[in-house]
Every structure is written in C-alpha cells, then in structure tokens.
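Below you'll find the structure I mean.
Selected chains from the complex are presented in situ; the others are not included.
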C-alpha cells in the first residue's frame, strides 16, 4: 500500500499542517511516511503545497510527478495540480472557492465545500480538516481516529481545538459517504 | 483633470511581490518619484540587495544590477567608478546593510563614494522568515531570538545612521519613516536631497527608512505601522544626522 | 471635483489607505479580486478632497488621484 | 531516545547535534536551512549552550574556529552562497586541524541562483573549495534518519581526526519531514583536547595556528595532513549497495538523488532490467574501491546528480576506464523524476536488459 497525495492552497489555508497531520498519523500507525513542503521565496501570500507519502515500504522519493490524489483548496492549485494526478486517481476540490471544473475524465473528482462547512462549524480555519476528512474517507488510507490521535501530539498545548477539528474531519468524511 | 498621484514612470508596471501592507512598496514608489522629478531615470543605475527587495531590479524602470548579500555598496562603487557621471543608488535592508554588509557600507561612506543608499530598516530579516536583525529591538521576538532579544546574549540594536554620521566621508545621512502620510512626505524630501547631493558630488549619501514587516512581526499592516511608531521611533530618532555643510 | 481611481486587481487588501483618509471615505469592498483579496474602494467619491493621502500610503500603487487643473 | 517522531530535516539535524554534545552554534540565516539555526536558538539556551547569529557567514565560521580551538563541540550551517563565504575559514580550520561540523543544505547556483534542492556544491565540498591541500570528511545523508545518525557520527569523526566534517544535504533533506529515532551515538575513543586554548593554568601555553612561514615546515605539515587523509580514506568510507549482487548495470547516486534512483531501480527491476545502485554515504572519502570492483561486474554506470556533472568525475576516476560511465543530471533546483532515470537507463542499455 502506498498513497501519494499533494495538498495545495493559499498560504493561510492550513495545507501544510493538514499534510503534517496525515504524515504524523501514518507514522503512528507504523507506516513509512514523508512530508515534503514546497518552499518558495519566503514572501507571503503565494500558494503553498506539500506532498505526503504514506506507504508500507521504504519511501523512495518524497516528491512525486504523479500523485494518487490531489487536494486543491484554491483555484491556482487546481490549475497547477489537477493535470499531475495519475490516471484513476482522485482529485478533491474545495468547491467553496473553486468554481472551475477539471477537464480530466480519467480521474475521480470529489467536490467538497470546505469553507462553507467550516463556516457552519463557526471557524473558517478548519476548512483544511474538512478536506482531510473527505480524503481519508475516500482513500481509506487511515482511519479518522488516527488523525485525532496525531492531533494530540501535534496540537500540544492547544488541545481545546481538537473537538472542533474532529467534527470538521467527520463532516468532510460525510460528504464522501 | 491632472494626475496628482499614481505610478511614477521610474517604476515598472509590474506588481510587487511584497506582502500586503509591506512598506517596501511605499519606499520603492518614493525613490521612483524622486527619479522622475529629477529627470534622472535614464541616467540612473540601481543596485538591488539580497532581502525581500531582491527583485527590485524588476520594479525600478532604470538599469539595475544585482549584488551579493550585503555587497551592494561595493557593486555600486564598481559601477560609479566606471561611470562617474551617472547616478548610482543602492536599496538595502537592515540584514543586508547593517549585518553582513557592515564593512561595505562603512567603507563606501568613508571613501566618500558618490552614491545614494536607501536603507530600509524593518528590524528583522524579512526574506528569510523573520530572523533577528542587528536592528531588532531589545525584547523583540524573532525566529532566532525566540525568547526576545536580550542585551546579555545579543547586545544592543545598531544605530546605523548615528554611526555612519561620524564618518567625514558621509555627506548626507538622515533617518525617516513611512508610517503616515506626513512622514512619507518627509521621507521623500530626504531621498530627494540625497540624490541631489550625489549629483552635486558632495559625497556619500544615505537615507535610513523605518519600515514595517507585518508578516514577520505577526501583525496586521495597520498594527505594524502603529508598532513602528510606538517602538521603533523612540529607539531610532528621526532626523538629519549629517548634512553636506558639515563636510568642509 | 477630485477623483480617485483604484486598480482593483493590484490591491492586496492591506487596509492602510482606509486609515489615512481625512474624509473617511476609503473602505474595503465585499468582493474578492483576482488575487483573492477584498480590494479597497471609495464609496462617496464626492466627499474626496484629492489630498492623495490614500495613494501616498498605498504600498502597491493601486491608487491614482486626479484633480481639476488649477487655473 | 527510541521513540519515532516526525521531524523536519533541518530540525532533526539540530537535535542530533545537541544529542551529540554540541553546545555551540554560530550561523547566519539563509534558505533553505533556516529551521536549523532557528531550532538551535530555541534549544541551546536550555542546554546551557550558546546560539549566536553572527553578522555574516565569514564571522560565523571564524567564531566556529575560535570555539573549536578552545575545545568546544561546535557546529555551523548554511547553504551554497553562504558556504562559499566560509571557504577561507574552512581552510584555516582544516589547516589548524580543528574538529567541527559544517552543514551545507545545498540550493541551486551559481550566484544567488535559487533556493530549490541541488547537488551542485559537490566539488566545493569534496575537492576543496578553498585554497591549499586540505580535505573535509563529507557525509551525504539520504533520509532524515540517516541525517540524524550521520550528524552524531560527524562529531565523533571530527574529534577523532581533528578535522572539520561537512554534512552535505540539499533543500529536500532540509525541508522534508520523516520519522526519526534518536539512537545512542556510537562513541569513539577520543583523546582529551589538551591542545585547546582554554587558559594555560598549570601547563605551557597552547597555540592554535595554521601559519608556517618556513616552507619546509609547511610542507611537513601538509604531508602530515595528507597522511591523516589517507588514514581517513582507509577507515571511513561508507556506502550502501542495493541489488548489486546480480546487477549488470549500476546507478551511482548520493543523497536525495539516490532515493529517486531507488525508485527507478524498482521500476527497472520489475521490467527485468538487472540494475543495481551504489550509494556513496561518504562522498569524501569516495567509495572508489567498491565502484572499481563493480566495474568488473557491470556493463556500465549511470551517475545521477542534481548538477551538470560533478560526482561523475569521481565515478570515472574510480572506474579507471573499465566500463563506460554515463551521466544524467538535473540542476538549478530541478529534481529528477524516477521515470527520467528509467528512460536514461533504457536509452543507455539500448533495449538490452
């Protein structure tokens, strides 16, 4: 089993920490994992992305020219990453911010209104967790609970945020179910 | 209708890559306005630093030369010595000028090199993600002074204008700020003077401009202007530290 | 009457211009521009005195200010 | 120790250094290695150590020179242009035979270049980018775990031989996160640093120095260094071979690129190509013998680098003309993809598996 996913969005959308959580959870489940961020000139406001690989075997390259899945949180990311996904792969689109469609027909497209759901939950910053929930549900790569476990490690000192994030995960998962 | 404000000709129409509310953009415009007003765009050669303004060569609408980090005064010296009749300026951040480039700026001033330096002091390394600069204030947190800058560990913030003003070769040294329209006007006046003194062959000229870095200060652009006013102004007093009259 | 023109797609929504207008007429728009920011705009243009404070503090040269020629 | 945690390469390197007893860090910010000094600035004050951001890379390496000369375990880090500025200082440290660890998280060059991963500082690291006959031990990790292990070992090697050691990573090693486990470093039998300048109470003054005005003496010193380097060559070569047992063609790559080659190798093997991989872990000393030996077995080599071709020269030197050595490189911050390498191998082999 090996899952390569690229997560991309605006600087403030939390795509990096979404990837980190996935990697952390994967590690805690005993898998090999890697997380590789894009790092641009450190000027803010651009787009950010990271590649996460979760695998049963030693991971070769931490980056990939053709991920299994791409989660795109904004329009530039859709433009940039939809074409890379491997045939038969999955594209998760944050439909709250992206109206455009992909022209790819050889992949499965899942639209999740991440920001709307997050706003419903009262905090637009958990849009990333909504997307992650959808991703986990779709790929089945890890159970939701493992992410929650990882949160306890990663959110050390901010444990009060966990319930909200967990709900967001579940809402995202629900979109796919 | 006449245009009383807008993009000066000496600025390319390209959009800045700077973060929202970063005052680098204001300072760029002021320099360009001065070039327009003095009619020197085609006579000017600018030297871009390494720092957030590393891409300055894409913005100024005149010949531009990149420098290695901190070495803009040396690069400018090379250019000016070859073209003594041209107007040469450097645009440098506080990491660039006050840290790695200390020797180069001191000696450009000491040699009375006829160049103009726009020194953008935002008390931080913007480009590389908010590390401590020599101008970071006591107590200020940065990614390499996570517990706040302390006198014991890191010493005192450098007051560059005060230091350079002691050098005979420095003809004009002023510190200005861009945190409100009034100060922006004064900043422009100082920049204009500096260029004029260069053109008149008076010697080395430098304008230190207090500037914001909302991103690495962790503040909104509006809060950042306020932080500058409340924290930087007291430690870095504005004013002219040296004027050519003092050079005999 | 003075006129202020915003090049909306350049605006990064930093809001600095809103703090300096002596007439308090510069406000942030609800819409989102190409860059994803809420751009600044002027609602009551007739109140503008053409002081150009807004343009002066704008870091991104978004704003042009026009005035009647003085005769 | 023992627990696996997820860490960014730059931070893991910092933690590894601290675990190895490094208490002093002098550096200057530069992308893509900033998380390393930043980590040290958070951690060292708590370890009763000192983190100091120097005014420049030149100052930083000279602070390292002073700290190493006065007996400390000390580290600095930078990325390509910053390392170039350290050249003079590195030559002094090597000349004065002082132990320290220098990390280079390489980015694209030349000049200001770019900030994406590259391997184009190989020559600088391994041949001596500074003046004079000197050598650094250069360790090139290909994973965060290996980075951590090698950094710890780097301090031991440095102290054992009184020689600066460079850890050569790239933007990918610095920025990537992987699980790591901090294992107890293997300690060597180290001499006390009785040569250090730490006050001459009860002994003759110590002097740290690289100047020898009489050429006879300087030559003697150089041959002494040379012998040390030969000793290191004998003892410290490290490399990994993957599926070389039956290989008829060998990839040679280090660091990040070796992982991608591994990926390519899996694909090629799956298609029936008998390809192996030799991965130098020390790039100085270079695993010459291993490659030379492999040359008797394989039909050819493909050196893969993120540069226009540097390590390939060492491969050629090792092979001594026994087999053709091909080269595939991406540079300027571009990372090759496994498919490109697969295609290269196929092109070279001309269809013959």
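Lettered A, B, C and D in written order, each chain numbered from 1.
The rule is simple: a residue touches a chain if its C-beta (ideal position, glycine included) is under 8 Å from a C-beta of that chain, and two chains touch if they have at least 3 such contacts.
Keep in mind that what you see is a predicted model, and the values were worked out from it rather than measured.
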Assembly formula [one copy per chain kind displayed, counts for the whole file]: A x2, B x2, C x2, D x2
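Please note the rule applied: only the chains that are shown with their structure count from here on.
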Pair with more cross-chain C-beta pairs in contact, given A-D and B-C: B-C
Euclidean distance of C-alpha centroids - chain A vs chain C, Å: 38
Whole-Å gap separating chain C and chain D, where each centre is the average of the chain's CA atoms: 54
Centre distance in Å when chain B and chain C are each reduced to the mean of their C-alpha atoms: 26
Multi-chain contact sites of chain C, meaning residues that touch two or more partners: 12
Sequence positions of chain D contacting 2 or more other chains: 31
Complex contacts: residues of chain B adjacent to chain C: 1-7, 11, 15-16, 18-26, 29, 178, 180-181, 184-185, 214, 220-222, 225
For the chain C and chain B complex, residues of the former touching the latter: 3, 10, 12-16, 19-20, 37, 50-53, 55-61, 63-69
Residue numbers on chain B that touch chain D, as the complex places them: 50, 54, 66, 68-70, 95, 99-100, 102, 125, 127-129, 131-132, 134, 143-147, 153-154
